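Just one protein chain is left out here, and the rest sit where they should.
Take a look at chain A:
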């Protein structure tokens, strides 16, 4: 069963969001990394870019699959996890920690309320047949 931390928010495209004041850290969920399996390349979002909810902001390539990274929330990209360029597999081993992908300056903090909480995401996963 995929790990779904209680304190995070989740999108239907399997990104997670951790709100830290006016900022949001984003990454992909344990479920998503498990589905993709061995991640071997990450195209990171551009720092400074203004992104809207649902925008494709990067690409995650696994051995057998490729997936777009969608922004779960709108804002401006403040920082990206450049360690992932050398060690993309960190997303597999630590999706909620060292495998974070980007940090955003929130455009509208109330948007986070529209995302799923852990319980809702777990329920959503159950409907995905897992």
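Going forward, a residue touches a chain if its C-beta (ideal position, glycine included) is under 8 Å from a C-beta of that chain, and two chains touch if they have at least 3 such contacts; residues count from 1.
Following the convention adopted for this analysis, contacts and distances are computed from a predicted model.
Chemist: Which name from "ABC transporter permease", "Aminomethyltransferase", "AzlD domain-containing protein" or "Aspartate carbamoyltransferase" does UniProt give the chain that's left off?
Modeler: "Aminomethyltransferase"
Chemist: Considering the complete complex, identify which of A:2, A:19, A:40 or A:78 is in touch with the unshown chain.
Modeler: In the complete complex, the chain left out is touched by residue A:40.
Chemist: If the hidden chain were put back, which residues of chain A would touch it?
Modeler: Touch set of chain A with respect to the missing chain: 37-38, 40-41, 43, 59, 61-64, 66, 92.
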